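Before I ask anything, here is the structure I am working with.
Apart from one protein chain that is not included, each protein chain of the complex appears where it belongs.
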Amino acid sequence: MRSKSASTFRRSIALHAVLVPLAIVWLFPIWMMVVFSTMPENAIFSPNIHLIPSDRFWENFLILQADTDFLRTIFVSVVVALVYTVLSVMLTSMAGWALARYSFAGKGLVLSIILGTLTLPYFVVVIPQFIMVARDFGLSNTWFALIVPPLFNSLGVLFMRQSFSMMPAELFDAARVEGVREWRIFLFVGMPLARPTLAALSIILFLASWNNYLWPLLINNRPDMMTAPVALGSLIGLTKVSWGGIMVGAVLLTAPMIAVFVLLQRHFIAGIAAGAVK
Amino acid sequence: MAGVSLKNVVKRFGTMEVVHGASLDVEDGEFIVFVGPSGCGKSTLLRMIAGLEDISGGEIAIGGMAVNDVEPADRGIAMVFQTYALYPHMTVERNLSFGLRMNGNDKADTARRVAKAAQILRIEELLDRRPRQLSGGQRQRVAIGRAIVREPQVFLFDEPLSNLDAELRVQMRVEIARLHAELGVTMIYVTHDQVEAMTLADRIVVLRAGRIEQIGKPLDLYDDPANQFVAGFVGSPKMNFMAAEVASVEDGRVTVALVNHGGARLTMPVENGFAVGDRITVGLRPEHFRREGEGDCDLPVKVDMAEHLGSTSYIYANTASSEQLVIEREESRSEIGMERLTVSIPAARAYLFDTSGARLR
Partner (left out) sequence: MRMRTRAAYGFLAPYLLIFATFWVWPIIYSFYLSFLATRIQPWSFNPAVTWGRLVVDPAFLNALRNTLIILVIQVPVMIALATLLAVLLNSQLLKARGIMRFAFFAPVVVGEAAYAAVFRLMFNADFGVINKIIGSIGLPPVAWFGNPTAAMALIMMAVTWRWVGYNAIIILSGLQAIPQDVYEAATLDRVSKPRQFFFITLPLLRPIILFCVVLSIIGTMQLFAEPFLITNRGGPGQATETLGLFLYRQGFTVLNFGYASAVAYTIAALAILISLANLWLGRSAK
């Protein structure tokens, strides 16, 4: 017994000796983001090391807001992420439902196109998407341009399809025998049962939309229709800029997602892990 | 109230035909049981009646009206599923009323029907619970309740008791029989358990490999099976089958030699169609063996195992040979531990089958 507990103790020490320093290194950038956002400009660029937050967050925010209407871009980002998430969840769960619970001509074809192109890099479609939306439709700097094209994402379809196909068929047969129409079976039996999957999917989609950088950068460049990450990115490149302000922007972009992560950690992790379950 | 009739019903999945032209008339108010081994097509047939599977050929009529192209909900049927198929996210009350609510049924009427079903099944106290808070037997009641609420003309049961433990199964069996007596509607019940079939059915439909082997009252199937399959399927323990060869044929009588039992000879009354040298099978139920000298053909056997259940014993004999025999005997304490036994076959109780399994009379 003694030797066993001693070896357990040694392994525990080794484990923490590796993990704790690594964890500190990994937390450091997020911590520094907070620290920088609260520091006056001259302190950021002083030769001393500052590792403790100061009290200039509000001042830095006002500077940021003066540089660019950051609140407006946050508003755009929130609307886009919310609408995108709702629409994408609706579309992908309907499609996942169809692919999981019905047999129909063309089902195999649709599935194989989805699966076959799943890992194709986004860059392959970004140029035609841009030509189509910006030039052919003339829809740059619109809500449509921000929200609709990214709805093609097919991971949600597969995720929902898997969730629906694991449900027992008799449940839906029972509803059918009772004369419940197909869309009501979907809405009142299928969807409520898929709630955990829906939660995970919603979080992942919201996060993806919130952090989306390349497409909003390309398609919306008018200041009042910019998303927050694009606005923040555009400040980074400038020479004469307030870094305290930028860091406030970074904190405002990151904090809500961190909160979501902490509060809904299980769904969040399920959503990411689901990528591997296919 | 309605009967159900099947005319040459065929089911194909792709190119594979799984039901080959089943015909059957179920009378109004009758309790019909489909029984057969797994994969015999009994559930498929039931699901076709329900409208959950397309009918590839033939016609199904309920209450005299062809329903091939009628949606399940419009067929006047209700179905109880093997897994109960209760909606896990709804209370019992919501489970019972879901179909009616979804179809815009009058609220007061829905409430009345739910209350009535709950009362019939004695689940009034469970109405606010969710399925996962119920025991297996309670779930089963709710599932049946959901069918009752529809006030159907025909009840369909798909192996409803197979997920219950043995004791509950007996209890629910009685309950379903009571329900049938109380409601008096047509019920079609699928099971692989021949005891359920025997105890519940007005008439049993025995299926094998997508074909109806025999239709009849439970005891008629037991007493007068149409073929070797039905003979072996109905009755527990199973009927014994012994290989035999026709030794001599006289007018109205045939004598066969039991080839695996030292050529023991059994003479039976028959109609005709036998020839000396024909290979046939002799069938005898375990409970029909008699004591030595009391039958028409004495058979010494080697006892390999015996189960003494108090009032009866089951004796497993000749297990080492290709032809194991099961013998049911009235319990006799003096027989415990014996190794050899002589039993006797009464010719009147034996059945003859040809090599294809068809009954010879």
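Letters are used for the chains, namely A and B, taken in the order the chains are written, and counting of residues starts over at 1 for each.
Throughout what follows, a residue touches a chain if its C-beta (ideal position, glycine included) is under 8 Å from a C-beta of that chain, and two chains touch if they have at least 3 such contacts.
Everything numeric here is computed off the predicted structure, so don't read it as measured data.
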By the document's definition of touch, the residue of B:54, B:165 or B:182 touching the omitted chain is B:54
In the whole complex, of A:126, A:167 or A:199, the residue touching the missing chain would be A:126
Touch rule applied to chain A and the missing chain gives residues 8, 11-12, 15-16, 18-19, 22-24, 26-27, 29-30, 32-33, 36, 44-51, 90-92, 94-95, 97-99, 101-105, 107, 110, 113-114, 117, 119-132, 148-152, 154, 157, 182-183, 186, 207, 210-211, 213-214, 218, 228-230, 232-233, 236-237, 243, 246-247, 249-251, 253-254, 257-258, 260-262, 265, 268-269, 272-273, 275-276
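Assume only the chains that are shown with their structure count from here on.
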Contacts from chain A onto chain B in the complex sit at residues 168, 170-171, 173-181, 184, 188-189, 192-193, 195
Seen from chain B, its contact residues with chain A in the complex are 47, 50-52, 71-74, 77-79, 81-83, 85, 87-89, 98-100, 102-103, 146, 150
